[in-house]
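These notes are about the structure you will find just below.
Then we have subunit A:
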Amino acid sequence: MEHGILSAIVWTPFLGALVLLLMPTRNENVLRWSAFVLSLVPLLLSLRMLQLFDPAVGSLQLSENAAWMPSLGVNYALGVDGFSLWLILVTTLLLPIILVSGWHDIDKRLKEFLFFMLLLEWGMLGALCATDLFLFFTFWELMLFPMAFVIGVWGGPRRRYAAIKFVLYTMAGSALMMVAMVYVVLRQAAATGKLSFDIVSLYGTPLTYAEQLACFAAFAIAFMIKVPMVPLHTWLPDAHTEAPTGGSVDLAGVLLKMGAYGFLRFALPMFPAAAQDAFPWIMLLAVVGILYGAMVAFPQPDMKRLVAYSSVSHMGFVMLGLYAFNTIGITGSVLQMVNHGLSTGALFILVGYVYHRRHTRQISEYGGLWGIVPVFSALLLVVTFSSVSLPGTNGFVGEFLILLGAFRAHPWAGSIATIGVVLGAGYMLTMFQRVIFGPVTNEENRALHDLNAREVWALVPIIALIFWIGLYPNPFLRRIEPTTRVLLERLRAAGATRHLADEDRRVSPTAAAAALGASPAHAAEPAHPAEPAHAAGGAHP
Partner candidate 1 sequence: MAVPVGHWLALSAALFSIGAVGVLLRRNLIVVLMAIEIMLNAVNLAFVALSRHLHSMDGQVIVFFVMTVAAAEAAVGLAIILAVFAQRRTLNADEFGRLRG
Partner candidate 2 sequence: MIQVPFGTAEWQSIAPFSLVAIGGMIALLWSVFAEERPGTTSVMWMSQAGLAAGLAATIALLGSEKASFGGTFAQDGVSLLANLVFLLSASMTMFMAQGHLESMGVRAREFYPLVLFATSGMMVMGAARDLVILFLGIEVMSLAAYVLAGIHRRDPGSTEAALKYFVLGAFATCFLLYGIAAFYGATGATDYDGIRAGLASAPRAALIGGVALLVVALGFKAAIVPFQAWTPDVYQGAPTAVTAFMSVGVKAAAFVGITRLFLDGLGPLHLDWQRILWVLAVLTMTVGNVLALVQGNVKRMLAYSSIAHAGYLLAGVAVGTSRSGGAVLLYLLTYAFMTLGAFGVLIAMGTGEKPNDELEDMRGLADRRPLLAGAMTIFLLSLTGIPPLAGFVGKLYVVEAAVSSGWFWLAILLVLNSAVAAYYYLSVIIAMWMRDPVGDEPAWESRPYLAAALLAAAVGTVLLGLFPSGTLDFARHAFASIVR
């Protein structure tokens, strides 16, 4: 059934950007208000989409399709499912918040800044909604440039280096992806006789194991850079430190999720056998990412850089859950993507407030803020503990599910990753400590005035969501789970069953029991007596 809602969501930011560009006035207030109103439109549309979204359906829905390049089999195809639903909502929610919270942040070339922020949202929404591999790749590359401009033009002292590094890192990754993409499409055309970039038809492409491995490696590298996973992560701290507040929030809020989303949407379903064999490596990198990110975050003198490395650690958790190959882990990691977007976004906004007042991000410059700016300190307290995933906040639900799922898939990875929870508390509380508690060491801090109504109200939606997802996550989980089941069913059908746990709801059949009972340490090689067809584990088609 044809729906216009997704196209509307994707293209309203683009039209908004054009309208803004063509507006004759340079008056800052007019520009800010119009940009804010323009950014509300996609938010309202995405809420309408949420209404139309049928929670029971796991596969792509609200899909649209129109021929774009018939000779290449490329269609303008959009669709949404459990994986992209909440990410779309986070994207459309974050922009208005950025505009309100950073009302006076940007002074030079405001019109271009707002133009690029709307373009950035357009790119991200396009990538999230695209269900045609070519369309996804187009938005994947398109997304880069507004972000690079935001970092490069309005960033900090080393903004140009950060911008170039950001673009080149991703482009090098996506170069290989382009070749792999073309290869898969051609193989599929050879099999079905029809050239098509449509994702769902590409899922069934018959590839030999070697081909799958090569293509999976190409896709995986492109997405690992974006996640980012250690050692391909060094662009993130620079990009975050140099980007203006609005840029950092969007970068952390949504751009980082593209990598993990890419794994879920493309790498896993298209190359099941290869994805399954990469299981130990990705798990290793995820755990390394968690611990490494947390450890490197600990000594950071600059607040933004600390939060950037914390993102590396959090995304390590997301990858851990995503690669647990069971419903609990994957659903948890999709939810954690949303949580990380919210709490890290809020952290950046708060750092932005203080930066706007004191023009420095060095932790040593602050201290004893509790007495001077109590409202700010209270908000920072809530967001810090959400980022440390305290039960009752959103972070906990995601992390609990991820670790539970990861524990099932790889007990050692799961338990080592749990240490990440401790390290997380370590560096976050250290930062909170040095900034908020202790005596007022720097006289300038005394002159700080507390957050005004606007700044507080900008964060209220995020704080509300932090507690809502923390205490009543079911509406969110219920919409993610069916899609996870569809993905796992697809993997099972393709014979990649080695790490799959039987996901029956209440009482799991004897198969799972036999599986767990059999090998104590590593539940990787379960004998599936009850499993008829794929008894031999990862039987390669």
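How these were chosen: all candidates are chains of the complex that A comes from, given by their letters.
Everything that follows uses one rule, which is that a residue touches a chain if its C-beta (ideal position, glycine included) is under 8 Å from a C-beta of that chain, and two chains touch if they have at least 3 such contacts; residues count from 1.
Just so it is clear, the structure is predicted and the values come from calculations on it, not from any experiment.
Student: Can you pick out the candidate among 1 or 2 that touches subunit A in this complex?
Tutor: Looking at every copy, the candidate touching subunit A is 2.
Student: Please output the residues of subunit A touching candidate 2 within their complex, sorted ascending.
Tutor: 69-72, 109, 112, 134, 137-138, 141-142, 144-145, 148-149, 152-153, 159-160, 163-164, 167-168, 171-172, 175-176, 178-179, 182-183, 186
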